[in-house]
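Report on the structure given below.
Heads up, one of the protein chains got dropped from this complex, but the rest are sitting where they should.
And then chain A:
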Amino acid sequence: MASENAAIEPKISAQVNNPEIYEDPSTEQVITKRDLNKLVWRSLLLQASFNYERMQAAGWLYSILPGLKKIHKNKQDLSESMKSHMEFFNTHPFLVNIIMGIVLAMEEKKQNRNTIRAIRVAMMGPLGGIGDALFWLTLLPICVGIGASLGADGNPVGALVFLVIFNVVHFGLRFGLMRYGYYAGTNAISSLKENTKKVSHAASIVGLTVVGGLIASFVQIKANLVIHAGKAEIALQEDLLDKIMPNILPLGYTLLMYYLLKRGLSPVILILITVVIGIIGKIPFPFGTIL
C-alpha cells in the first residue's frame, strides 16, 4: 500500500514532505515599489489563458512571474514555486492585486509552501464574491448609466465620461491594493514567524472550507432524465437526486476526478472523459437528454 502510493505520486510527496526546505533560504528584501507597479500592469493579462480546468492559474503565474524570478534565484526553488502557482486559481480580476501583494511578501520571506498555497486558496473565493458585487453590480451600472444617458441623445462624449470614471476607480484600486497587500503581508509574516505551522494549519482549514463551498457553487451538473414507470413520471434530478442531496452530482463528480487522479490518471484524460460525457449528455435520445 505504502509503496503503491509512492509510485503514483513521487513528485508530490517530495514536495509535501519538504515544503519548508528552500535550497536558498535567504529572505532578503528584493521586491521594490517599481516591481509592484510593474506586476499590476502584468496582472491585466490575468485571464489571457483562461480555461475551465485551472481557470486563471497560468495568467496568475504570468502576473507574479518577474517577482518570483527576482526572489528565487535558485532554479529548483523557482521551479517548486512555479509549479505550485500553476494550481487552480480563480478570483475577481481587479481584487487579484491584493492576493498578489500578500503572496509575494510570503514568497520573499520564504514561507512554507503549504501556507502560501492555503492563503492563496482561502482568499480567492471570498474576493471573487466581493468583487462581483462591488464592480459588476455597483461600479459598472453607475458608470454605464451616466455614459448611456449622454449617449442616448447621440452625444459621443458619454463614452469618454464612462471610460474615465470607470478606470480612475479601477486603476486606483489595483495599485493601492497591490501595495497594501505586500506591506500588510510583510508585517503579518514577521509577527507570525513563531507560529508558521499553526498558521499553515489554520489557513488549510479556511482553504478547505472554501474549496468545499466552491465545489458546490462552481461545478455544474444536472440530470435532465425523466423516468417513466407506468403512469408515474420521475424526474431524476428533482424527484430523486435532490431528495438525497442537492449538488450530489457536482460533489460526486469532483470526488470521482479526485479518485481517478489519485489512481494516476492524467488530467488530460479526465478532460477528454468530461467532454465526452457532456456531449453524450446532450444528444437528443428518444427518451430525452441525459444531462
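Quick note on the criterion: a residue touches a chain if its C-beta (ideal position, glycine included) is under 8 Å from a C-beta of that chain, and two chains touch if they have at least 3 such contacts; residues count from 1.
In this text, contacts and distances are computed from a predicted model.
> Just to verify: the chain that's not displayed, which of "PTS system N-acetylgalactosamine-specific IIC component", "Cytochrome b/b6 domain-containing protein", "NADH-quinone oxidoreductase subunit J" or "Nucleoside ABC transporter membrane protein" does UniProt list as its protein name?
In UniProt, the chain that is not shown appears as "PTS system N-acetylgalactosamine-specific IIC component".
> From the listed residues A:Leu65, A:Ala188 or A:Val226, report the one that touches the chain absent from this view.
Once the missing chain is taken into account, the touching residue is A:Leu65.
> Return the single residue from A:Pro25, A:Gly172 or A:Gly212 that touches the missing chain.
A:Gly212
> Going by the contact rule already stated, which one of A:Pro25, A:Gly172 or A:Gly278 would touch the omitted chain in the full complex?
A:Gly278
> For chain A, which residues touch the unseen chain?
Those residues of chain A that touch the unshown chain are 9, 12, 16, 44-55, 57-59, 61-62, 65, 69, 75-76, 78-79, 82-83, 85-88, 90, 93-94, 114, 117-118, 121-122, 125-126, 128-130, 132, 136-137, 140-141, 143-145, 147-148, 151-156, 158-159, 162-163, 166-167, 170, 194-195, 197-199, 201-221, 245-247, 250-251, 253-258, 260-262, 266-268, 270-271, 274-275, 277-284, 289, 291.
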